[in-house]
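Only a single protein chain was left out; the remaining protein chains are all shown in position.
After this line comes chain A, so read on.
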Amino acid sequence: MSRKVIEVEGPKWVAQGIITTEQEQRLLALYPIDDKAIGLLPLLGSLLVLLSALSLIAANWQELPLLVRFGILLGSVAGSYVAGEYFRRRGNTQLGMGLVGLGLILFGTSIILTSQMFQLIGYDVTGLVAWGVAGVGLTYLYRSRLLFVMTVAIGGIVQGYNTEALGAFSYATAVFTALTLGYYWWRYPDALLGAVLATGLLWQAGLLIGVLHIKITWFFVAAMLIYTFGDWQADRPAGRALQGPPLVAAFLFVLGLAIFGEAGSYTDRLRPPLLAYLAALGVVLVLSLLGKKARGRLGSATDWLLLLPGFYLDAGLPLAVAALVVLYAYTGTLLWRAHQEQNPDRVTLGTVLFILTTAVAYFKLTWGFMDKSLFFLLGGILLLSLSWYLRRRAVQTTAPAAPPEKL
């Protein structure tokens, strides 16, 4: 309940004799006026002044003497951090953290602009790795989710620049971000941070695959390794969130196989040496299952259905059908587990994925030989009835147990 509700409804309640005027005042006192809104105008004002200064400096950057430019860079970095710490101590945490985050951005910008001032070319990313190190340090210092997310992004940017412009993968950056941010997430479990971290690490894994020119399916060994840490995490929501991005990637990949698998022109690129690939994936599977067992969540082992290496099958219809079977097995077990756990969110997710799979399967298997108007009509009816049935099941699952005589 918010203050606004009491302010609007309070007088009516008093008039109806539900509460007294004194009680209304006491209720209002429970919800003090939010002072954030008051701070908004000066904030916007200073933002505009800041932007004006920024555009002035940017327009004349090359004309300014070197020392002045350098002073501006150092001063803005130090100034942001000091201002951030100042506001934080005065209790204005959000503004404070925003300024600390600005300081971190300015630090990276300063490294780049200083190199540019001296026309300096680096052949490795030492300078930018320092940016990531600073981000990690600040994240631990402030225990801030904002800084954590920013550091994941910085790691991704540094790695992206490194592979794109310098043609090399920085293992230091990858290992450093994975270890430090991973340890942070492990110690202070958080769902949002888990999802962000997993996404950032998947991005770096993808870049590594690209640089090494190896079969893209190796990506899933890395992805499932990230997934496995979610199994061992004691905090269930945080672990599940970390597992989200790898599962999304695996699901999209199998969906892609189901849709385009017939073409076959690129299936060669998907096939690593069978034994090596299965061995690597098998090791990760065992680690994952051990984690699930230790935390009593063996039921979620069905996630691994998505990793069935159907792409070793001959390209063509068998591959597409195998991919569809995998998708049905996965979404079916997802729905079944969601009903068992009576988890409405996952019932919804399972429903959406199940309908999506059905749509793909229907499109795939009947598009070729059906009159198009009939195709769309039947497809529509199929999906509508399926969604009606799944929704009914969902309502039954999540509804509170009804008294027997009403059934």
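One rule holds for everything that comes next: a contact is a pair of C-beta atoms (placed from the backbone, for glycine too) under 8 Å apart; a residue touches a chain by one contact, two chains touch by 3 or more; residues count from 1.
The rule is simple: contacts and distances are computed from a predicted model.
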item	value
Protein name as given in UniProt for the chain not displayed, "Nitrate reductase subunit beta", "Aldehyde dehydrogenase family protein", "Putative exported protein" or "GDYXXLXY domain-containing protein"	"GDYXXLXY domain-containing protein"
Listed residues A:8, A:68 or A:166, member touching the removed chain	A:166
Candidates A:116, A:340 or A:396 - the one touching the absent chain	A:116
Interface with the unshown chain - residue positions in chain A	61-63, 70, 73-74, 77-78, 81, 85, 103, 107, 110-111, 114-123, 127, 130, 134, 137-138, 140-141, 163-168, 183
